[in-house]
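Complex shown without one protein chain; remaining protein chains in place.
So, chain A:
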Amino acid sequence: MRHRSLLVLSVALTGALTVTACGSRGGSSGGSSSSGDLTVTIGVDAPLSGQNSATGLGIQYGVQIAVDDANKNNTVPGVKFKVKALDDQAQPGIGQQNATALVGDSSVLGVIGPLNSGVAQSMQQVFQTADLVEISPSNTNPALTQGPNWASGNKVRPFKTYFRTATTDALQGAFAAQYAYDTAGKRKAFVVDDKQDYGAGLASIFQSSFTKDGGSIAGTDHVNTGDKDFSTLVTKIKNSGADMLYYGGQYDEAQLITKQLKDAGANIPLMGGDGIYSATYITTAGTEAEGDLATSVGIPVDTLPSAQDFVAKYKAAKYPGDYGTYGGYSYDAALAIIKSIGKSMGSGGKTLPTRAQVVTGVQNADFDGIAGHVSFDQYGDTTDKQLTVYQVKSGKWVSVKTGSYTG
């Protein structure tokens, strides 16, 4: 019966492996600094491998360009900046470990990241306790800055060290619904989300806005991140009579859903939030992505005169990943930290500010970044509320509408 016990052991082990699906792995980049100057590390936390990594790498290298520029232009005299990038694999647990590691490194005076709202939630408290400023270029869940009861109007800022350069899903979801109903003429939406803070939040805001605008909901469903086979789901969607699919989540699943949906013969567009606005989405989904829609925060970076230098540098360096909007916002977030450090240098520029001073400096930031104006309101949210709807046309994301949500 030793075979049986081996089998039981294997089954148990399989279970254990599922729970801990991946081990933790931290990658770091950024070289050593020269002596003489004061050295400040800008931490980065984003998914640099696996799920969402194309977008995550865009954040890492957006910060890298900001740091290179600051070093080259000597933005803060006597201070050399370097980047320490940690991989959170889009997992809250790993994000929290990374936050602890960054807090423990005394040369870190500010952190950019993370990509995912769910990961941000696990990191906020760690940074708050250490008075370390964290600016996310991409988190859009309203609760992160306005507290869990934001929807009922009871807004309370939970963490004073947390800021973001992206506007929230409350605006993004409503903006998407407005576009879908008014401009695209859609009336019956099927709504799917990935049950993550970001995806589920966005989907529910879309759903309520779309119904309020006059549309109806043909059905709802959820998927797991990492799923590959959506044949059951697309069969349901196809038979529901929906004229569009709204997906709250990331491109990893969305690109497969849209492909399988169109392959199954349902020619309705998929619309999503900034989580699907990625070049990878089109590469993977191929021609099936044609006509799909995505909202994203900000104005398309490529069209901004202020960002041309950034785009050129990113392309020249052949960095991997999508710089997209987040690359530009990461640059601006890093710049906010660098400027804040510059403003509060002590004893004639010879000593570095404390972490708490950097937080105050960021709160008072007020400058034009490459992707828009950078300043924060009393919740730590950006005051720049621009949004853009993109559509896949001839294998490229093309902006079709830019503006602010007007209710």
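As a working rule, a contact is a pair of C-beta atoms (placed from the backbone, for glycine too) under 8 Å apart; a residue touches a chain by one contact, two chains touch by 3 or more; residues count from 1.
Basically, contacts and distances are computed from a predicted model.
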Notebook entry, point to check: Hey, which one's the missing chain according to UniProt: "NADH dehydrogenase subunit E", "Amino acid/amide ABC transporter membrane protein 1 (HAAT family)", "Flagellar basal body rod protein FlgB" or "Sarcosine oxidase subunit beta"?
Noted result: "Amino acid/amide ABC transporter membrane protein 1 (HAAT family)"
Check: In the full complex, which of A:K195, A:K343, A:K385 or A:K401 touches the chain missing from this view?
Finding: A:K195
Next item on the list: Can you work out which residue in A:A264, A:L304 or A:V400 touches the chain that's missing from view?
Entry: A:A264
Checklist line | Candidates A:D105, A:D227 or A:D377 - the one touching the absent chain | finding: A:D227
Notebook entry, point to check: Of the listed residues A:N74, A:N239, A:N267 or A:T354, which contacts the missing chain in the full complex?
Noted result: A:N239
Next item on the list: Check the options A:P148, A:G241, A:P320 or A:G346 and report the residue that touches the missing chain.
Entry: A:P320
Check: Of A:S53, A:N141 or A:Q207, which residue touches the hidden chain?
Finding: A:S53
Next item on the list: Provide the residue numbers of chain A that touch the chain removed from this figure.
Entry: 2-4, 6-7, 9-11, 13-14, 17-18, 21-23, 25, 48-50, 53-54, 57, 192, 195, 221-224, 226-233, 235-236, 239, 252, 255-256, 259-260, 263-265, 280, 283-286, 320
